[in-house]
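Below is one structure; the comments refer to it alone.
Of the protein chains in this complex, all but one are displayed in their positions.
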Amino acid sequence: MRNIFSVIIMGGMYSLISAILFVVLDAVDVAFTEAAVGAGISTVLFLSAFSITGKHHELKRKSHLPALLVVLTTGAALIYSTLDMPAFSDPQAPIHQHVAPHYIEQSYAEIGVPNLVTSVLASYRSFDTLGEVTVVFTALIAVLLLLGAVREDEE
Amino acid sequence: MMSLITDLYAYWISVLLMMVGLYIVIDHNNLFKKLIGLNIFQTSVFILFISMGKVDQGTAPILKDGFETFSNPLPHVLILTAIVVSIATTAVGLALVVSINKYYKTINESEIEAIEREQE
Partner (left out) sequence: MKKNPILRETSHLLIPAILLFALYVQFHGDYGPGGGFQAGVIFASAIILYALLHGVKSAEQVVSLNLAKTCAACGLLLYAGVGVVGMLWGGNYLDFNVLADNPIDGQHWGILLIELGVGLTVASVILAIFYAFTKFKK
């Protein structure tokens, strides 16, 4: 696909479809965030950056073979590694055995919030959320420094 | 063999998407397409994690009377953090692309490499 505008819009559609996939997999909080972030904000930022740079004619590489080989080898190695994984949606998988039953059973008694994802995110693992907010703030500082929007009175 | 496919198809789909994203990052020249490929790669990892957290005949992890089995909330928390971090890295990546365009006047990777080689 040559046209970068179409590529960006397709990227937004891909995020929306993956949000629907998350709803089918019972992850409603994640679907909410992915739809808002991927299909909304990401597309707007891509389009505004694209409007700054403008269209450039894309050059194709001479040979696609090395990239194809790398991708096929990595894909084969990853599929070989999935052969050890537990079956899809198995209730007895190890991931559901250790800390998760404690969160599901004790969360209402200890915290009193029905949404388990919020209680884990904001109370049991609030340190990680602090780190995440710091990452978002650092990204803001990086973008402001790169794009030169730091001082407004030097016009 | 059939039981292998019905057990593991979710993971294979996400590996396929991961490889598509990796191919786009490696092979295309345009920096915007590379960033979209990175986005596809990240989303495929999210799908892998969320599919690992699904429980058969469970429901969304919000406590309500009448529901007994819930999906595992831990991967959801992890992926929520990861989605917000992905938007942060995409924003920084786009700012880098805009700065690169201002300096080199192009956003094709092979042209940038050629300019860098001439400047040595």
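The chains carry the letters A and B, assigned in the order they are written, with residues numbered from 1 in each.
Simple rule for what comes next: contacts are C-beta pairs under 8 Å (C-beta built on N, C-alpha and C of every residue); 3 or more make two chains touch, one makes a residue touch a chain.
A quick note: this is a predicted structure, and the numbers were derived from the prediction, not measured.
The missing chain, though absent from the display, is touched by one residue of A:Leu16, A:Ala36 or A:Leu59; that residue is A:Ala36.
Contact residues of chain B toward the unshown chain are 60, 62, 80, 83-84, 87, 91, 94-95, 98, 102. Residues of chain A in touch with the missing chain: 28-29, 31-33, 36-37, 40-41, 44-45, 48-49, 52, 110-115, 117-119, 121-123, 126-127, 129-130, 133-134, 136-137, 139-140, 143-144, 147-149, 152.
Here, only the chains that are shown with their structure count from here on.
Averaging Cα coordinates per chain places chain A and chain B 6 Å apart.
Touching chain B in their complex are the following residues of chain A: 4, 7-8, 11, 14-15, 18, 21-22, 25-30, 33-34, 37-38, 41-42, 45-46, 49-50, 52-53, 56, 58-61, 64, 67-68, 70-72, 74-75, 78-79, 82-83, 85, 87-91, 93, 95-96, 99-100, 103-104, 107-108, 114-117, 120-121, 125, 128-129, 132, 135-136, 138-139, 142-143, 146-147. Across the complex, chain A is touched by residues 4, 6-12, 15-16, 18-19, 22-23, 26-30, 32-33, 35-36, 39-40, 43, 46-47, 50-56, 58-64, 69-77, 79-81, 83-92, 94-99, 101, 106-108, 110-111 of chain B.
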